[in-house]
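Every protein chain except one is present and positioned as in the full complex.
And now, chain A:
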């Protein structure tokens, strides 16, 4: 019943995109759409038990591919992560997400597995980290970050809530550390902890608790100091610049800041209603770099204005909520876990991609699901989504019986 929604999300913007693109890209994209259709039919036809049974085999196969690509892949822009077949290329990292989601679902499906147990947690962590390491080895940091999105699923499946809390605190401190001088942050941390102690009920103010808070505070300060070292010492230069631009977009309007500034100009110039289909001046004249892939949202923002952006974001939020609700209805734990993985992956892509074009996220080269040009990503998102649909159709079939 709600599938029209999804179909619309999948297809109408897709045809759209191919028209924005240059003639060569549009042609290729059509081909990709055609093959995607074939894939979808395949997925819908085969028995749902296939995904369940072969989950680990898919996973193993993807790991193998990731290893192979390190040695056999062709080198594009310094990252060795593409297989080349004649004129078109495939990026195994994209499909590794699907395989990892399946493997996770399969693992958690086993009765008795409980995420609050340390051993199980370690296994799950291992399943997620293995492809991450391989993808980092092929120099594709952006795709690696996507694996962080599995946290959403794990949270639903009973991950102790201090882990995501810790992650969010770390991320917040990271950004704060970049914006403010260290001394202020230290003062802030001390003030915050002091406030907590003040609010704390009197009977909770035991020595151990106070020491714990003290240790926490010192940990935060060390972390803040570490951020500086990490940014200047560990990150590659282009990554460092992307983070710096996020904090202060004016530092280098010609070089690094250029992408972000131009993206903002393009979106900002769309106003409420947009300039109209194919009327965008910024995006059409190549002001925004990579406008058909990573910065596709600029086109929407410029040509369709705030209304267009609203619709797209609403569609995505709708789609995500729908997936979550459907996942909850699943009979098997396998399907539910998988559903949450799908939601998490799509959510992460959307958040980062749109976030970077409007200057809320650092520039990370990951595509906007179903919108961006690119075969691998279209394939992998379709596979991701339609495996879930297949699992879901199984549920409805059972319900009807």
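Note that contacts are C-beta pairs under 8 Å (C-beta built on N, C-alpha and C of every residue); 3 or more make two chains touch, one makes a residue touch a chain; residues count from 1.
To be clear about the criterion, contacts and distances are computed from a predicted model.
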item	value
UniProt protein name of the chain not shown, from "Peptidoglycan glycosyltransferase", "4Fe-4S ferredoxin-type domain-containing protein", "Tricarboxylic transport membrane protein" or "Branched-chain amino acid ABC transporter permease"	"Peptidoglycan glycosyltransferase"
Full-complex contact with the absent chain, from A:269, A:332 or A:393	A:269
Option touching the unshown chain, where A:54, A:155 or A:230 are the choices	A:155
From A:128, A:320 or A:389, residue that would touch the chain that is not displayed	A:320
Absent chain, residues of chain A that touch it	152, 155-158, 250, 253-255, 261, 264-265, 267-272, 275, 279, 281-282, 285-287, 301, 305-306, 309-310, 313-314, 316-317, 320-321, 324-325, 327-328, 340, 343, 347, 351, 354-355, 358-360
